[in-house]
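Missing here: one protein chain of the complex. Every other protein chain is in place.
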Amino acid sequence: MIERYLVAASSYAQDIDNLILLIAVLVGFWLVLCEVVFFYFIWRFRARDGHKAEYVSGENKAHKRWITIPHLLVLVCDVFIIYGAVRVWVNVKQTLPPPDATVRVIGQQWAWTFVHPGADGKLDTADDIAKIDELHVEVGKTYHYELSARDVLHSFSVPVFRLKQDAVPGRIIRGWFEPTKTGEYSVQCAEICGMGHGLMGARIMIETPGEHAAWVAGQKPLSLASAR
Amino acid sequence: MSEHAHEHPNYIKIWAVLVVLLGISVLGPLFGHPVVTLVTAFGIALVKAYLVAKNFMHVNVQKRFVAYMLLTCLVFMALFFFAAAPDVMKSEGNNWYKPEAQWQAGAGTSEGHGDH
Amino acid sequence: MRPIANTRSAAGIPTGRLAVWWVVASEIVIFGGLLASYVMHRLAHPAWAEQAMHTNVWAGGFNTLVLLTSSLSAVLAHKAAEEGDGPKAARLLGYTMLGGAMFVVVKAFEWTAEIQAGYTITSSTFWSFYYSAAGLHGLHVIGGVVIMGFVAAAARRNEELHRVELIGIYWHFVDIVWIFLFPLLYIAK
Partner (left out) sequence: MATADITTDAHHHHEQTFWSKYVFSTDHKMIAMQYMFTGMFMAAIGGFMAYVFRMQLAFPGMEVPLFGLVGPNDYNALITNHGTIMIFWVAMPVLIAAFGNFLIPLMIGCDDMVFPKINRLSYQIFLLSAVILLISLAVPGGGFAGAWTAYPPLSAQAQYSGTALGSTLWLVAVALEFVAFLLGGINFVTTAMNSRAPGMKMYDIPMVIWMIVIASVLFMASVGPLIAGAIMLFMDQVVGTGFYDPARGGDPVLWQHLFWFFGHPEVYVVLLPALGITADIMCVFARKKLFAYRTALWTVFGTGILSFTVWAHHQFVAGIDPRMAHIFTVTTLLISIPIAELCFIYIATLYGGSITLSTPMLWALAFVAEFLIGGVTGIFLGASGADIYFHDTYFVLAHFHYTFFPIAIIGTFAGITMWFPKMFGRYMSEFWGKVHFWGTVIPFNIIFIPLFFLGTIGQHRRIYDYTNFPELSLPWMQDLRQLATVALIVMLLFQFIFLINMFYSMFRGKKAPKNPWRANTLEWTTESPPPHGNWPEGLPEVYRGPYEYSTPGRDEDYWPQNVPS
């Protein structure tokens, strides 16, 4: 559904899209049903001459059935939705698969700093590559991100990954993603962070292993001081 | 005006009990034992609050819903505490930690947990 | 001129008292929110115990005694008002007001000493909570004393005697808040 307009480029993007589809089908059914019955009643029971309204208290069992049965059915739908939501949530936010590499993501007014591990694949070494508003990752690899904020709240949002996580000053938050499609996509800040919030966009480059190695090789390592 | 059907308790006696309890809660920490302090400070605060609410505020002779109303508010606050504490009180959780707080905890004493 | 609405009592509690209970309920959540926030932070920062050492337990304890005693005179005033003795109720409320005033005076000396010792509201978040929570409570004490002045003045003329009980309920609530603030701010170290 969403994929037609926005690429699904992470391993869990499809799961989230499917969950959204599941919810859309279930609530869509109830919405359409309610609206149809609602408008049908408005038409069917319109005021006509010589026609008196019925007296229905709705207090006896036979009448109440008309609301208790649907609401039990809604409860059943809720259970399905909860099951789907929890499953996706556990996968995306709660359990982290072992990483191939870790990137550090730092939000500040009004730019993203991305610290890449460099050729040795480790952070806090001399060959770390810090980039402003530019995140380079390799397709098919599992990444952990280490998210922090220097000043106010920001939100690290990558729509093609269907990923969003607020960056909170004073906290380091870990999460993961695995890119599945190459290309250049948008990274947003999705939490208002002051005057430049509307400018705080970055790009994510998802590269093939060859491209990525070439990019790493072409970077001058930055001093450690700027990495932390 | 409503007629108060209740007897007035001996207020002076209740006040005396409250003062004795206050003395205990001040002297409690002198034992130097954290569990004793916990009980003398907060256990006694609960008893004092109960005595004041029951005898001075006369919650017990009001219509029942007054007590329920006040208790509901307290329950909501407990709910708030237990839902916010995992984020605010803890210095680490599922996939996150607070570097500042952990640094402080490492530097300071680890004693003092379970104060409440 | 009081509306007829005010004299009805369908819920079985006189209107004024019912309203005061609602005031108390909404105050519970105000102080509850503040104290819950404080407790969370306090448990998160064992190092604050060191800061709490510098609070004056004796001043806090004395103030607790003052408030407990003022509550006693408030409830005795309620009893007197119920017996129809307005002037006696007014006199007892006067003692309560005196207690409130003494509480504030002790607080003033205590805070002065602490600020002079360098523990200001911005020294650390413990002191921020200390001054904010006690300050909010202090404002309630001052507000209570002012309202009590009006109630006592009317009671002296044997008017509006039911209000003696209402202000008393509020005052006991302020007392209870202090009963919890005292161990939280002074004793837990």
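Per-chain numbering from 1; labels A, B and C assigned in written order.
The working rule: a residue touches a chain if its C-beta (ideal position, glycine included) is under 8 Å from a C-beta of that chain, and two chains touch if they have at least 3 such contacts.
Since the model is a prediction, treat every value here as computed from it, not as a measurement.
The chain not shown here makes contact, within the complete complex, with A, B, C. From the set A:113, A:157 or A:180, the residue in touch with the chain omitted from the display is A:157, counting the whole complex. Annotation for subunit C: contacts to the undisplayed chain at residues 1, 3-6, 8-11, 13, 15, 18-19, 22-23, 25-34, 36-37, 40-41, 44-45, 48, 121-122, 124-126, 128-129, 132, 136.
Listed by residue number, the positions of subunit B touching the unshown chain are 72-73, 76-77, 79-80, 83-84, 86-88, 90, 93-96, 98, 100-101, 104.
Touching residues on subunit A toward the chain that is not drawn are 1-2, 5-6, 15-16, 19-20, 23-24, 26-28, 30-31, 34-35, 37-39, 41-42, 45-48, 51-59, 63-64, 66-67, 70-71, 74-75, 78, 81-82, 84-89, 92-94, 109, 151-153, 155, 157, 159, 162-171, 173, 185-186, 188-199, 201.
Throughout what follows, only the chains that are shown with their structure count from here on.
Centre-to-centre, using mean CA coordinates, subunit A is 41 Å away from subunit B.
A straight line joining the Cα centres of subunit B and subunit C is 16 Å long.
Between the Cα centres of subunit A and subunit C there is a gap of 48 Å. The multi-chain contact residues of subunit A, meaning those touching 2 or more other chains, do not exist; every residue touches at most one other chain. Those residues of subunit B in touch with two or more other chains are numbered 101. Across the complex, subunit A meets subunit B through its residues 93-94, 96, 170-175. Residue ranges of subunit C in contact with subunit B, taken from their complex: 9, 11-14, 17, 21-22, 24-25, 28-29, 32-33, 36-37, 39-50, 57-58, 61, 64-65, 68-69, 71-72, 74-76, 79, 82, 162, 168-169, 172-173, 175-176, 179-180, 182-183, 187-189. Across the complex, subunit A is touched by residues 94-101 of subunit B.
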